[in-house]
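The complex is shown incomplete by one protein chain, all other protein chains being positioned as in the whole.
By written order: A and B. Residues from 1 in each chain.
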C-alpha cells in the first residue's frame, strides 16, 4: 500500500530487529540484510519482514517473498526456504512492536502541529472557508470546495472536487473523492480501538491504514470513521451515512449504501453494495455482509449474511421469520 | 409556514416550471401565470403549485386552491377543475425538483458565511459569551443568555430569554424559546437524512422545515436534531433530552418528555406528552406514540403506541408481558 500518511523510519538492520524482539539470534544466519518494510505475507518483497500467525494463511505463507517472518514454532515449516522464521511467543504482539518501529507515528495520533490557518495557505482563494479552519502540511483540496468553521484537516489529506466539509470536523489520514459531503462534528481517520490488553498498561498497536471515502458519499454529523490497522477503511461510492454513526477500523462498505442514524459497524467487517441498514443496528466484527442486504433498524448482526438477505432482530434473522415469531 | 430561514426565489413563470419538469406542455392551457410558492395541498393558494402523490390525501386534494398540482395520471381526477394536473413519473422526485427551484438554499447546508464574532456584534454587551462565538446575520438573542466557546449560531436563528447554550455547538434554522438549555457539541437544524437513492448519485431533497425548541427544554451534549422537510421538527415545552440523542426530521415531541441517553427517533414520528424513553431506545419512522407512554431503555418501537402504554423489548410490547416471557 502506497501511503503518504505514515513515514517509514526503515530500513533497519535485521540485528536491530532481532534485538528489539528479544530473540536469541545465535541460531539465525545473519547476513546483515537491511529490512525495508513490514508487510503482509502476500505483498512482501525480499526486502521486507512479514508475519504469519494462523494456519488459515498457510497457502499464502508458502509463497511469501519476504526474507523474514515473525511466526511461531508450529507454523515455521510452512514458510519457503528463502524466508527465515523468527519464532516469538505472541506473533501479533511482536508484529505490532516491529510495525511501531517502522511507523512510530501511526500509534499515538497526537494533534497535527503542522497546521496553519487556511487564510494563510495557498487555498485561501480557491476554497470557500469559515472561521478558524486549519490545514496541515501537504493537504490538497480540489476545486469548488467549502470548509466550515473550526474544521481541522490534517497533513497529507486529499480532498477531491466539489466537496463540502462542515464545521467542527477533524479529518486525518484520509483520501476523499469528488462530490463528497462531510457534515459537522465528524472525526475521520483516527486510529482504531485496537490494542493488546495487558494488566496495568495496554499495548496500543499501530494503525498504518487510512480512510478512503469515495465519490458522491455523504457522511452525517458526529460520525467516527477509524482508519485501518494494516488495510484501509473504505466507504464506497454514493454511500450515505446518517448522523452519529461509528465505523470501526478496516471496515469496507460497498457502493450505494444507505445507513441510518446511530448504526455501528465493528472492526474488519465487509459490507456489500446496495446495502440498507436501519437506525441503531449493529454489525459485529469480521463479518461479510452480501450485496443488496437489508438490515432492519435496531438489529444486531452476528453472522455473515448472503446477498439479498433481509434480516431483523438480535441475533438478526430472516425478517419474515422474526416478525412471525414476535407478533 | 412563514419561514425566515429559506429565501423563496419565486415567483416563477409556469412555463419555466414545466420546462424544468420536462413536461410536454402543449396540452396544458398556458395562462402564463406566475407561480409564487410550492405548498402542501391544504395550505396552497391559487398563486401556488402543490403536489399529490397518494390516494389517502384525496379528500384534501378535492379542495385544494392551488392552480397547479404535480401528480400522476391515476390521481388527476381527484383534483378540482381550478387546479391543472401536471403528470409526472415520480411525484415526490418532481416535487423535490420544484421545491429546490423555489428554495435552492434548503438543500446543501453549506456553512454560514455571514457570521461575525459576537464581540463585533450588537450582542457583545447583552450576552455573556465565550471565546470564538460566531453569529450569523439577523440572529436575535433575548435577555440574560449565555453562549459558550466556539459555538456557531447561524443566520436568522431566534433565541429567547434566559437561555444557556454550551460550547462547540452549531445551531441553524431553529427557533428557541425561553429558559432553554442547550449543552455542548450539539448540532441543531441541519437538513434531515432525506434523499432519493439513485445509482451513482443520490438526489438530495430540500428541507424547508425548521427546528422549534419550546420553553424550558434541555438538550444534552452531542445531540443531533434535524430540521423538517416540509413540516417542522418540534421539541415540546419542558422536555429534557440526555446526551447523544438523535432526533430526525419532522419529529414532534410533546411537552414534559424525559428522554435518556443515546435514544434515536426516526423521521416524522409524533411523540405525545409526558412520554418517558429509556436509554438507547429507538423509535421507527412515521409512528404515533400516545401521551404518558413509557418506553424501557434499549427497546425498539416499530408500531404506534396508544396513550398510557408501558412497553419494553424489540419489537416493543407490553412491559409485563415482556418480562414474563423473558424471565
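Here is the rule we use: a residue touches a chain if its C-beta (ideal position, glycine included) is under 8 Å from a C-beta of that chain, and two chains touch if they have at least 3 such contacts.
Note that the coordinates shown come from a computational prediction; the quantities given were computed from them, not determined experimentally.
Novice: Could you tell me which of A:44, A:64, A:146 or A:280 touches the chain that is not displayed?
Specialist: A:280
Novice: Which of these touches the unseen chain: A:146, A:168, A:212 or A:309?
Specialist: Spelled out, the listed residue whose C-beta touches the missing chain is A:168.
Novice: Out of B:244, B:269, B:284 or B:309, which residue would touch the omitted chain in the full complex?
Specialist: Within the whole complex, the residue contacting the unshown chain is B:244.
Novice: Which residue, B:23, B:116, B:140 or B:258, contacts the hidden chain when the whole complex is considered?
Specialist: B:258
Novice: Considering the whole complex, not just the chains shown, which residues of subunit A touch the missing one?
Specialist: Against the missing chain, subunit A presents residues 108-111, 113, 115, 117, 132, 134, 150, 152, 168, 170, 185, 187, 190, 193, 195, 197-202, 204, 222, 224, 226, 244, 246, 248, 262, 264, 266, 280, 282, 284, 300, 302, 314-315.
Novice: Could I get the residues of subunit B that touch the absent chain, sorted low to high?
Specialist: Residue positions of subunit B that touch the missing chain: 128, 130-132, 146-150, 164, 166-168, 179, 181, 183-185, 216, 218, 220-222, 237-238, 240, 242-244, 256, 258, 260-262, 278-280, 297-298, 313-314, 326.
In this text, only the chains that are shown with their structure count from here on.
Novice: In angstrom, rounded to a whole number, how far apart do the mean CA points of subunit A and subunit B lie?
Specialist: Their C-alpha centroids are separated by 35 Å.
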